[in-house]
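Here it is, the structure, as structure tokens.
With one protein chain withheld, the remaining protein chains of the complex are depicted in position.
What follows is chain A.
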Amino acid sequence: MAFSLRISRLISRSFSSTSLLSRGGSGYLGSGHCKYSTAAATEEEPIKPSVQVEHTQLLIDGKFVDAASGKTFPTLDPRTGEVIANVAEGKSEDVDRAVAAARKAFDHGPWPKMTAYERQRILLRIADLVEKHNDEIAALETWDNGKPYEQSSKIEIPMLVRLIRYYAGWADKIHGLTVPADGPYHVQTLHEPIGVAGQIIPWNFPLLMFGWKVGPALACGNTIVIKTAEQTPLSALYVAQLFHEAGLPPGVLNVVSGFGPTAGAALASHMEVDKLAFTGSTDTGKVVLELAAKSNLKPVTLELGGKSPFIVCEDADVDQAVELAHFALFFNQGQCCCAGSRTFVHESVYDEFVEKAKARALKRVVGDPFKGGIEQGPQIDSEQFEKILRYIRSGVENGATLETGGDRLGNKGFYIQPTVFSNVKDGMPIAKEEIFGPVQTILKFKDLGEVVQRANNSRYGLAAGIFTQNIDTANSLTRALRVGTVWTNCFDTFDAAIPFGGYKMSGQGREKGEYSLKNYLQVKAVVTSLKNPAWL
């Protein structure tokens, strides 16, 4: 109990507004840490992670194997751009092997045939084992991704454990219905596992995305081929090995590292894959959906991009609003699909808000993510790094006011200064497109009707934040915003039970919670004619 209390406290410290705010934003500033403007943190030698890279091969049918081609690709340390390890590069042929293993495990293996209680027990053992290796896994995650180690070790890996336990508890509670009929029929629905699930996950939360995908799929009795992001292949291989140690039968979970156009496309267009779940960019999501349509019409779940509004109403306590808006955007180096990347502020508090948002960004502690007290590490890779800097330049060119930041930090690795723009207009690219970096754009609004209209004027619809104490304002905005999640006076609250997903071009389907089970179940209606039924 002590342990789980500790975790929940830590999560609430970073994820809930109140405890963040009570620290006035300075809680992370320990002595010896440098603010981004000095850049000193990035000029020191990078801290050596306390973990070895043990697994770099593909995990197929319970065994680590080389790619059929023998090829490998380097995975890089975002702090330096240097190679951490060379990883087997899965391609179409490897995906075929993995799907064959998953197919066999589904069609003939014990996994879907064992009792739900046994599946639950294995998932619980997996959770225990992941929990036991929390720190090594977190180190691997931070090394490969660049996110603060404290975030990996105290929030994300415990959240993965929590998620696995949550879905373990679902395994023996998957209910079909008995259904009323218009005549003498007995009708019931069987909720059957859908089969072989293909899953493609991104690099921004490598293991959380892994958990969101495999947790419900396994609880329902499916088998899986998962392709990790080429930027972050390491942690999933480590964790998948633990899944097998805990008793997951071979072939149930296959992990293929590789690139989208080769391995990802092979999975999306595979004729023997019964279901596809993808998290990534909207552009790639379109391709995935098209490949599914062109091949075997497999159902697809998509969790794509966003440009989520964070709306600060006129009654807001500005200090608290600034802190939460800052967290909503800058968390995870701004690399969140649901980042509150359009900060709409009511005109009555706008000036004060901008000034304080700038001050908060200036205080943000950027540096080596393995260092204690660090709030922001490097961006994931040079491509993202360059893209973000391009957007910053476009913001300046389009006449937005650069309040702070705007450049890289140091001269090694992919660090970017926390950046704040004010006077942003709706039509500017920085207000319309997903930047996926530490760039806050602040927009001014006058009344609720206007902000609803502007907030919804986006091709995206993933999430929104509302900051108000007024119940009518909160309720009106909640219903009017066309987004999959509304956070009121909080942001990025990602409990296992809360469904997540997008409206519009932010995707389709929902992950987490009971809703995610639907992604991995077929519904079979069973209708039997009745003779002399006592009632209908």
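The rule is simple: a residue touches a chain if its C-beta (ideal position, glycine included) is under 8 Å from a C-beta of that chain, and two chains touch if they have at least 3 such contacts; residues count from 1.
The rule is short, and it goes like this: contacts and distances are computed from a predicted model.
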| item | value |
| --- | --- |
| Hidden subunit of the complex - UniProt protein name among "Adaptor related protein complex 2 subunit mu 1a", "Glutaredoxin", "Aldehyde dehydrogenase 1" or "Translation initiation factor eIF2B subunit gamma" | "Aldehyde dehydrogenase 1" |
| From A:81, A:169, A:299 or A:373, residue that would touch the chain that is not displayed | A:169 |
| Which residue of A:425, A:479 or A:524 touches the chain not shown here | A:479 |
| Interface residues of chain A (partner: the chain not displayed) | 1, 4-5, 8, 117, 120, 124, 162, 165-166, 168-173, 175, 186, 449, 471-472, 475-476, 479-480, 496-497, 514, 528, 530-535 |
